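A single protein chain has been omitted; all remaining protein chains appear in their positions.
Chains: A and B, in written order; residue numbering restarts at 1 for each.
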Amino acid sequence: MSAQMDKRRPYVRSMNSWWKRDPFFVRYMVMEATSVLVALYAVILLVGLLRLSQGEAAFNGWLGALESGPSILLHVLILVVFLYHLWSWFKVMPKTLPMIFVNGKKLPADTITYTGVLLAVVVNLIVLIILV
Amino acid sequence: MADTTKTIEIEVLRYRPEQDKEPFFQTYTVPFEDDWSVLQGLQYIKDDLDGTLSFRWSCRMAICGSCGMMIDGKPRLACRTFLRHYHPNKLRVGPLEHFPIERDLVVVVEDFIRKLESIKPYIIPKEPRKLEQGEYLQTPAQLEQFRQFSGCINCMLCYAACPQYGLDSKFTGPGVLALMHRYNADSRDGGRGERMALGHSEEGFWGCTAVTYCSEVCPKDVDPANAINQNKMGSAIDYFLRFVAPRGAGK
Partner (left out) sequence: MEVFKADVAIVGAGGTGLRAAIAVAEADPSLKVALVSKVYPMRSHTVAAEGGAAGVVQDHDSLEYHFNDTVGGGDWLCDQDVVEYFVAHCTEELTQLEHWGCPWSRKPDGHINVRAFGGMKIERTWFAADTSGFHMLHTLFQTSIKYPSIKRFDEYFCVDLVVEDGRCQGVVVIEVATGRLTFIQAKAVIMATGGAGRVFRENTNGGIVTGDGMALAYRHGVPLRDLEFMQYHPTCMPGTGLLFTEACRGEGGFLLNKDGYRFLQDYGLGPAEDKPRNKYMELGPRDRISQAIWHEEKKGRTISTPYGEVVHLDLRHLGERKLRERLPLIYELAEEYMDIDPAHSPIPVRPGIHYTMGGIYAKLNTETPLPGLYAAGECAGNGVHGANRLGSNSLVDIIVFGKLAGVEAAKFSKSTQFSNPAALETQAKAVQERAIGLVTKTGGKEKHSVLRREMGKSMENGCGIYRTAAEMQATCDKLGELRERYKNLDVEDKSNVWNNDWLGALEVGYLLQVAEVVAHSALNRKESRGAHQRLDGYEQRDDANYLKHTLAYCTGDGPPRIEYQDVVITKSKPGTRAYGAAGDKAEQERKKEAGHG
């Protein structure tokens, strides 16, 4: 007890594979990962645009490639990921908005999320109807 | 008192800097009542089994913010977590993640305190007022703009839930940024401009990547993720306003 030397020796823990520690972090990482497929889809569309600029044959070739088995599989995957991305995006949305008060009561986070999802679904349906 | 026949095994992460090279788990068998909190379990260990186990605690009612720790991997207040929810399984208790371990369940919190002090967490009056003039008028609606964010008990569970802080402790972190927002959003305050220099920076709101686990673990529903992320919008608006109105922007 008499030693005046500092006996503190704080132990710093490693952050290695921190995201595996909690399911919440895993979900977060999956959500972040979905953006890779979102980006991939953007690339596919850009390639289509490029092909279009190269003439009808090129564009048809691109369309043909889309109809291949692996491509359809990829697009189904992208669709699923998109749906998850949509959900998780609106799930975070209430955190990004200033508090909204309706009749003096705070608008619950779920209301914001569900309204957002509903809106996104409706907009997509309208676009789909116009396209088809 | 009811008979104490039930027991639970508690594995506690021990680290005594003067004798242990690194932390290790030590298991204690604790008899308990159904209404016992994890804190009461630890107190039993301290009083009856092993006086050398160190942890912080005081109020026992989830308001002083002392007893935050990792309980089965989740940041929780030991006084508001109950042993019966884990029984008959065993239970693992460790110090809060992302902070250096001082000893056993005690973490070093100096960094948190420094951050709290750095954001001017006090009213910088918009209009100074003398005591003789009485209170500032503040409607319940104005109070609601910050009331939730003033409920932070500084338990630091949100820091243990924030990988961003764990990866780079320069990030100001959820609790303190929520406190900054609490003062910015107070109708009596005019100090937003002074505080936002830090708020705008990488260490401030922009350091957050919206994991949002902080809000999930907050025992007082402060929702720090909301305080931070709504400010990204404000921060961005301030940034663009600089070009339009060079003087007094964002005040």
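Going forward, a residue touches a chain if its C-beta (ideal position, glycine included) is under 8 Å from a C-beta of that chain, and two chains touch if they have at least 3 such contacts.
As the structure is a prediction and not an experimental result, all values here were calculated from the model.
S.K.: Which of these, A:K7, A:K20 or A:K106, touches the one chain of the complex that we don't see?
M.R.: Checking each option in A:K7, A:K20 or A:K106, the one touching the absent chain turns out to be A:K7.
S.K.: From the list B:Q26, B:S54 or B:S201, which touches the chain that is not on show?
M.R.: The missing chain is touched by B:S54.
S.K.: Considering the whole complex, not just the chains shown, which residues of chain B touch the missing one?
M.R.: 1-2, 16-19, 33, 35, 37, 46-48, 50-52, 54, 56-66, 80, 102-104, 106, 108-109, 113, 116-117, 120-123, 125, 129, 131, 134-140, 142-143, 146-147, 150-154, 179, 183, 186, 188-189
S.K.: Since one chain isn't shown, list which residues of chain A touch it in the complete complex.
M.R.: Here the touching residues of chain A are 1-4, 6-9.
In this text, only the chains that are shown with their structure count from here on.
S.K.: Inside the complex, what are the residues of chain A that reach chain B?
M.R.: 7-13, 15, 18-19, 21-22, 24-25, 28, 92, 94-99, 101, 104, 106
S.K.: If you look only at chain B, which of its residues touch chain A in the complex?
M.R.: Per the stated touch rule, the residues are 15, 17-18, 22-23, 73-74, 97, 100-102, 108, 140-141, 144-145, 148, 161, 163, 166-167, 210-213, 215-216, 223, 225-226, 229-230, 232-233.
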